[in-house]
Structure formats: C-alpha cells, structure tokens
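Worksheet: one structure, shown below.
One protein chain is absent from this view; the other protein chains keep their places.
Order as written gives the chain letters A, B, C, D and E; numbering starts at 1 within each chain.
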Amino acid sequence: MHIRVIRPVIDTTLTPAVTDEVEHWAAPGTTVDVVSLLSGTASIESEYDEALAGPGIVQRVEEAAVDGVDGVFITCFADPGVHAAREIIDAPVVGGFEPSFLTAMSLGDRVGVVTILPNVVPMLRSLTRRYGLDSRLGSIRVVDMPVLGLTDREELIDRLAAQASAAVQNGEADSVVLGCTGMLGVTSAVRDRLHGKGIHVPVVDPTASAITWLESSVRLGLTPSRTTYMTPPVKARKR
Amino acid sequence: MHIRVIRPVIDTTLTPAVTDEVEHWAAPGTTVDVVSLLSGTASIESEYDEALAGPGIVQRVEEAAVDGVDGVFITCFADPGVHAAREIIDAPVVGGFEPSFLTAMSLGDRVGVVTILPNVVPMLRSLTRRYGLDSRLGSIRVVDMPVLGLTDREELIDRLAAQASAAVQNGEADSVVLGCTGMLGVTSAVRDRLHGKGIHVPVVDPTASAITWLESSVRLGLTPSRTTYMTPPVKARKR
Amino acid sequence: MHIRVIRPVIDTTLTPAVTDEVEHWAAPGTTVDVVSLLSGTASIESEYDEALAGPGIVQRVEEAAVDGVDGVFITCFADPGVHAAREIIDAPVVGGFEPSFLTAMSLGDRVGVVTILPNVVPMLRSLTRRYGLDSRLGSIRVVDMPVLGLTDREELIDRLAAQASAAVQNGEADSVVLGCTGMLGVTSAVRDRLHGKGIHVPVVDPTASAITWLESSVRLGLTPSRTTYMTPPVKARKR
Amino acid sequence: MHIRVIRPVIDTTLTPAVTDEVEHWAAPGTTVDVVSLLSGTASIESEYDEALAGPGIVQRVEEAAVDGVDGVFITCFADPGVHAAREIIDAPVVGGFEPSFLTAMSLGDRVGVVTILPNVVPMLRSLTRRYGLDSRLGSIRVVDMPVLGLTDREELIDRLAAQASAAVQNGEADSVVLGCTGMLGVTSAVRDRLHGKGIHVPVVDPTASAITWLESSVRLGLTPSRTTYMTPPVKARKR
Amino acid sequence: MHIRVIRPVIDTTLTPAVTDEVEHWAAPGTTVDVVSLLSGTASIESEYDEALAGPGIVQRVEEAAVDGVDGVFITCFADPGVHAAREIIDAPVVGGFEPSFLTAMSLGDRVGVVTILPNVVPMLRSLTRRYGLDSRLGSIRVVDMPVLGLTDREELIDRLAAQASAAVQNGEADSVVLGCTGMLGVTSAVRDRLHGKGIHVPVVDPTASAITWLESSVRLGLTPSRTTYMTPPVKARKR
Partner (left out) sequence: MHIRVIRPVIDTTLTPAVTDEVEHWAAPGTTVDVVSLLSGTASIESEYDEALAGPGIVQRVEEAAVDGVDGVFITCFADPGVHAAREIIDAPVVGGFEPSFLTAMSLGDRVGVVTILPNVVPMLRSLTRRYGLDSRLGSIRVVDMPVLGLTDREELIDRLAAQASAAVQNGEADSVVLGCTGMLGVTSAVRDRLHGKGIHVPVVDPTASAITWLESSVRLGLTPSRTTYMTPPVKARKR
C-alpha cells in the first residue's frame, strides 16, 4: 500500500520529522512518502493561509492520482483541501481532523480538542458544525504556541498536559484530540502525564490516526462518494 | 461608499454584465468596481475550483484593503474566500450565500435554494451546516445548467420557475433563493412567473442582496469580528 | 420609501427620541413616521406585556397597510406582533431581533446579546430556538435596567460595555447585539469603549439594523411569503 | 381540584360541547368550569388571531388567579397566551400542544400532528422549534377544515383517519396527535378506524391530555418556574 | 386501575419504602403492586448494571402482561428495559426519566437534573440525546451518594438542595428533576429549602410523576406504538 503524505505548507525543514513519524505509525507493507508544497505558506494558522495553500495542495493531489497512490493524508488538522482532493482522486483522502475526532468519539462522550493558537479555534468550530459533530464537541483549548514553535517538545508536552487535564477536570472532555498535526511524537508522553494525575482518558494523535484510518479504508476498498464529490466539470483553469 | 466586487474567476466576458447588475442595485452614492482574478478557474462549480481560486481572491482582497474600499462582495454563492478575506480587511465582506439566505429567513420559514448543478449541492449543504442554518433549509434544487451556460436567459427563467414552483408546492420552500450569482437579472421574471401560478413567495437575488447587505453594514459601521477573524500571524508565504 | 415605525407600547414620551434615532439611520429619500399604541403597556418586559400589546400592534399594522407604507418596524427586540403583522400586510416587517442577530452572524461566529432585565432572557432564548439560530447564540447577558430606566445614558453605556467585554473575554461572543430597541444612540459609544480595551468586535444596534434591513428589503422587492404567512380567514373578531 | 378552562375565542356556541368534553375526561373530584373571551376572535387560525386574543386570555387568567383555581387549560393547540399566563398565576397552565405532544413522545418515536388548515402549520412548526422538539416531529398534516367547520363529526373522523393513516404508512408518524382542541370527542373513533386498517399507533387527544396533565401537575405540587416565568414588573398598562 | 411497579434490582429491603411511596402518589382506585427482580444487581449505577438487569426486567414485564395490568413503572431514572418492555405489553410503560423530564419541560425552560454519582451522568446525557431533548437539558449534577446510601434522608436533602440551588443560581436550571427513583419522599423538603432561599422553581419527583403519568395514559386509552415498538419475531431464546 502506498500512502502519499502532503504537507500543505512550503516549509521543508520539518519534513524529515514528519516522515519519521508517519513511518513509525505505518503498518508493515505500507510505503509512505512525504511532499511539501511549491506555493503556499510556512504553516496554516488562518483561513487566509488555507486559501493560499489551495492550488499547491490540489497540484500534489493530482500528482498523487497520476502516481496511483492508495491513499492521501493532508497533514493539517484544519482539513485544508481535503474536500477538493476527494473530487479528483479515486482513493481515500483525510486531513487530521476527521480521523482523530471520529476515532475519539468511539472512546468517550465529549471530545476535547487542544490546538495551537486562538486564531484557529473559530475554524475548527466551523469545521465541527460543517461535519455535524457539534453535539459531541466538548471544548477547544489552545497551548498558545505557533506551529513553527512546537519544536520545543518539553514545553509542548507541559502545555498539552495542562490544557488536557483542565478540560477533563472541568467536564469539557472525555477523549482528548491533539489539534495540530505539527504536534509530533508527544501523544504517549501527554497520556502518561494524565495517567500520573489519575486521569484516564484516551489521547488521540491526528497523524497516527490519519495513517491507520487510510490503511483501513484502503483495506476496505473504500473511495470517495461520487454523489458528494462529483468530478469537476472541464473548463479553463489558470494557476 | 466604495464597494469592490471581486469575481472569483478568471473569466472576464461576463464582467460587463456583472457591472451593470451591481450598478443597478447599488444606492445613489455607492461606487462599485468589478475585478476578476489573475489566476483561478473560469467558474466555480466544485471544491476543486474553490481551492484553485484561493490565492487569486485574497490578492484582490489585499488590493481592496490598500485601496481603502468600504465593502467587498465576492460574487459566488459558495462564499469562496469570504472567511479568509474577513481576516485581512477591516470592512464587511460577503459572498452570495449569507446575505440572500439570511434575508430570506426574515420572509418565510423554510428557505429553498435553486442552484446550477448537482455538483455544488453538497458544498451548499456543508455551508448551511457550517453556518448553523440547516434547520431553516428546505431543499436545494438545480436547474442543471453550468455557470457559463446561464446566458440563455429564457431557458434559465423557465427552469428556475419550474424548480421554484415545485419546491413551494412540495412544501420544501417558503422563500426562494437563487443559488448562483451568475443568474443575473432574472429574479423579477421568476417572481412574476410564480405569481402567475398563484405562488406568492419572495425570490431573493444573491447579487442584489449582497450589495444592499454591504451598504447596510457600512452605514451601521460594522466590520469583521477580530475574535472570529483574527489577523493572520506573520510568516513566510509564497504564491 | 415610506417606513412606518410602530412602538408597541402606550408610552409616548420616548417617541421624539425614537423618531430622531430612526431618522438618523434612514437613507436619504426614506420617510419615517412613528406611532405608539392606543392600548398595551408602557414597555415590553414579559410575555404578559407582549400579550397585552397584540391588538394595539395589529391595529397599527392594519393602518400601515391602508396607508400603503413600504415597510414596518415594530420597535421591540422581542419581535412582538411581527409574525401576525406579516400575515396582514404585503410589505416587509421586522422587529429588533431578526435584523440585528442575522446581521451579527455575518461578522462573527457566536452572537452575544446584552439586554435589559433577567425577565426577558427566557423570551429571547425561546425566540432564538424558534428561529433555529441557537447554534450561533453565545450568551444573553443583562444590564439589569428596566426599559424606562435606559434614559440614564452614561450608566447604560457603562453597563453595556462591561457586559459586552465580559462576554467577549469569556468566549461567549464574537459579535455583540444590543438587545433592546430602547437602548438609543449608544452603540458607537459602546464600540469605542470596547476598542479602548483592545476588544475589536462589531456592536450591532437593533434600531439601526432594522431600518437598513427594511430599506434593503424594499429595494429588493421582497414581501412576506404567503405560504408561511397566509392571509387570516374571514371570521368574527371583536376588539 | 378546580380547573379553569379558558376558551381563547369569543365564540360561545361550542362552550357546552367543550364543557361536556372536559367533564368527561376530568377525574372524580375535579371541578371544571369553562369561559370564553370578552374580546378576541371566533377561532384561532393565524398569528393574527393569536395577537387579538392576548388581552382577553390574560384577563381570564387574572380572574383565575383571583379565584384561586388549581390549574388552567387554554383550549387551543397553538398554546396562545400560555407563556404569558405562567408569569401571572402560581398554578400549572397548559394549552393543547405541550401535553399532547409530550405524552405522544412517551409512546412512539416520531410524532405526527393532524391539524385543521395549512394556515396554522407554520405556527406549529415554529412552536415545535421553540420547545426544542423538532427532532421528534414527524410531519404536520391537515384535514383542511376550519375550526368552526369541525362540527361535521363524520367528515372530520374520515379525514383525520385518512391523514393519520397516510402519515403512519409514509413513515412520518409513530404516534398521532390531533392538532386542534376543537376536534372534540373523535379520538377513539379515529383510533378504531386505524385499528381497522391494521395500524396500531396511539392517537392523543389534546383536550383529554391537557386535563389529565393539569391534574397530575396539581397532585405533584408543581407550579411555573419563576426563573423562566418571572413576575412582570409593575408599570402602566391600558387595555 | 392496576399498576405494576418493577424495581429493576435484586434488592428487596427498600421494597416497603417504594410501596409506601407509590401508594402515596397513586389516585384513589389505583392498585399498585411492587416486585423486584430474581436476577440482576443490587442497584443500577452503570451500563453494566443495566445489561445485567435486562432478562430480569423483561421477565417481570411478561408476567405483568399475563396479569393484565394497566400500566408498568420500571423504577429507575435510567429507563432500563423500558423500550424492550414496550415491545411486549399493550400497556403504557415508563421509567423515571421520561415522565419527570417531560413534565419539567412544561414548567420551565432549562431542565436541571440532580442525580446520584458521576458514573451515571454519561448514561443520562446519552438518554437525553436519544430522546432528542438535549436542547432543553440545563445540566446534570450529582449528590455523590450511591443509591444504597440514599437512606440518610437528611444528608440527601442537604445535598439535593445545595446542588439544585447552585444549578438555578448558575443559570443551569429553571426546573429541577430528582435524578434517581431511590430518592424517596424528599421532594417537598427540597422544594421548601429552595423556597427558603428565595428560589421558586418546580422540583419534580420521578416516582410521583411516573405514577401520575401512567394513570393519565391509562385514562387516555394510550398504548405503545406498534410502528416504533414492533412485536419481537418468534425465535429461539434461552435465559
């Protein structure tokens, strides 16, 4: 199985770390490759960033279709370009939000998200309503660190554990979702911190759950619905 | 008052017709100018088209901000780039969906939309949920004509009247919204057709309602909320 | 354009102030006249007051229909008599709630209302559900001043600014709606106070938004849906 | 126990029939008296009628409070004046909608209403949303007979049975509520008709369920919440 | 009228107290008998307990059907076995949740529940969503006492009054429902405590409201819908 991981940003410095992470989670027999965008932004922290990333993402999806990959993971929790991508490739496509949030729903009642900055909270709230999942959303909290600052791993773990604990103790969360695919390799540490405080709730990693979600979808032979994601009509397009 | 109309497409052939239409609806004292995109697609009929239009739209919004316009209308019923735009300009911004749908809600219970192609129906249903308006949506019907085929005005009126009548008679609509900003100058004809059949429901034009919505917002001194639409953080961006 | 403003109360002392305010907001070319009721209550602060105002309101609407006005504004945030009025006049009719709340939705995610007394909060919550807008309601707060005490303008501004600030800072509101049409001429002062605290959210005035809403509806040629607002059957009626 | 039945209309011809009906359903030991209004309309079939009935209803509720009755039934399915009444009397108050709809919910999943005229359907849909019950509403159908024409009992039973059957067979209803308190003494006949067709669903009578609801509420010592239904402030009121 | 009360537990020590309570609330002419289960658990405080109680409950319902009882009350606030029971008996069946919650809805806007332990809160939240009543749920609080510890009546009243007061004062409740049928004979004391603090909200007793609900349903001739609660197909079953 071949999964194409599309980082919807122009940054390449984190590509090795992302590659390590997705390879860590991939099953034996799954091949993963990771690409960034040729145009777009260094990170996605606004609707504006998402708008700028659009053409770069669909270009990478078109390449993935030509390459005949089996699944596509667009590594951003805001699911940028995911719905466009499903229109143009006969393979399952996910971002970070759907697989982690839906997985979390099968483990606890209220899903609490801990994301990066206040800036993206309204985007995630809109996404939750778009998906019809708002009755299961507990709260969205932030660690108040930008995507490109997440490399301070200890600080990140501290803040995630603090926010996740607060969410659970305030009755806002029964399952916790890490709300940024740039939070790499910290999930088990956060879970351990919570356990140390006597808090036993699942902590769902968006990258890890995206990889296993795609693998499952491929094994199940599933591809996007063509009544929801109809093939775009032919017309003049200029990039 | 100065309103910038951004056609989120690369097409320029319809620009004169759009200009006539917005000037027709604008109040005395309102200046309107109309621009198309430098990159994007000939029309927006898919999530894919929306993704390709992103950078072109925000470029035009950035210019509008520099030009100090008072309001921005992005002429597409799917509201492409609207939320990104609100992050980067201190002036009201609307697409076609919000002003027409919200206006229709003040006139009848269930809002029925008649749009172009089946392709865009899932996008509009998602948008309705995103905005939390699904309990007021009656149905979304189509005339089954592409955006660039809407210039056959008589055919368009026939089909709009047929679908709108059916929606009302089936109990799907109490107010009708024309679901494409490319449906230019047909609203009163559709309304007359419905009246001729004894159907007395409002027919809301997305272009006309967007113009008056912006004029009202400007007169009321309203600009986008900076807790929902926070200014995007500074970072590397490449177009 | 001729707009009839119906104050749904027997009070006449505030009529000059209301008249000034609506004339202030009306566009050039819009004629506005203001009437109070012959029977009803001094102010509307309960369902009981609304029930008593019913006949007085519909009488004024019937007169407006005879006078051939173009639009009707019933100046109360609880929208009393609005739905009855739409059944008996072929012109747009609004109260204070719908135009301000719907306008606020186009500027920010969660709408926060600041109204007068705890007494009316349940009425407004019911109204929000009736209109299917509850997923966008942030919170309803009160200044704890009765309608007829709102004339202490400085105190009103202080309290509105305090409640609005608290709502925004607690994550209850991205747009603020002043929840009483008796809060006259304070909107820009409240907005300035918020700006002074670094809070940049729109503040929507119910009176001002009602006037511009009606003007827009008239320009768009819109009248109430006769499938939602059917003409009442002929029968014995005694006032 | 003393229950005051307020017919929210000026009609008195049907008062004996209503009296017979409520006495039929009342428990031993319950005293029932029935009053019409001094002002209002002959029947309630529009928001307009409701608005005209307001003062007449609250007058009768005030008398009921003075008389120290134990419960108040306002005999109309649209629950006119019910919420106003709860503000001014320390006794349970219901119309026809709440007790019958809530009772029906405990017997089947989707509640189907069969009411009189298309005119009132939007009112009932609004009421369902106001009460937060829309996820349980199946459909609202009509017999297309005005309130004052319901005295043709055989025709009424025929049409009710036809509409109720259609609703169940179309998957719109698991429990049927008769949607007008003027549909007197026909419930068991309708149920028998449905049984004769092999349709075994409960048929809930709004008058009967209102009486038993009030009796239960009184026995349980329940009165309206004063945080929802606060006592109206003192002020000038003119009828 | 003959009502069978099924205690869905193996405990028998509280049966006399339950019998006293239900006889206290039953109308003259209503015969009540109370049975416990032959298999199950000592109390219901988890989904696990509910699962273990299933066969014991349906056995008692089958006996009730053979005995020709007129109504069945399964005395647990989580409504265990209620929906199964409705499939196999032509008589109204309720647990504690539905009658008390629906009754509370007719008296105030937001319903606040005060139950026993944190363990059951997710079950009750799920039940509220299952019934489509979540828009009316204020909050669910706990006294933090297990079912079998509720016999310390004074402590129970203290904690109920404290939690109910807090819920009302925090704007979480307009009507209070006692969320465990093991809270016997304390409702009026709790109400008095609230009144003593100036809090005038209804307090609904699940046992009392279940008894009067069933009596009303029987008087109204209502039995479960056979489109929702179809008779189970014949098949091999082994207990």
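Worth pointing out:
Assume a contact is a pair of C-beta atoms (placed from the backbone, for glycine too) under 8 Å apart; a residue touches a chain by one contact, two chains touch by 3 or more.
Predicted, not measured: the structure shown is a model, and the values here were computed from it.
Every shown chain that the unseen chain touches in the whole complex is listed here: A, B, D, E. Summary of contacts with the chain left out: across E:E21, E:E45, E:E98 or E:E215, the touching residue is E:E45. Touch with the chain that is not drawn comes from one residue among A:G54, A:G108, A:P122 or A:G179, which is A:G108.
The missing chain lies against subunit E, touching residues 10-11, 38-43, 45-55, 57-58, 81, 83-84, 86-88, 117-119, 122-123, 126-127, 129-132, 146, 148, 227-230, 232-233, 235-239. Take subunit B: the residues that touch the chain left off the picture are 122, 125-126, 129, 134.
Residue positions on subunit D in contact with the hidden chain: 109, 135, 174, in rising order.
Quick note on the criterion: only the chains that are shown with their structure count from here on.
Listing every chain that touches subunit C and subunit D alike gives B, E. Once CA atoms are averaged chain by chain and compared with the all-protein CA average, the nearest chain turns out to be C. Subunit E has its Cα centroid 27 Å from the Cα centroid of subunit D. Work out the mean CA point of subunit A and of subunit E, and you get 43 Å between them.
Touching two or more other chains at once are residues 86, 122, 126, 129, 131-132, 227-229 of subunit D.
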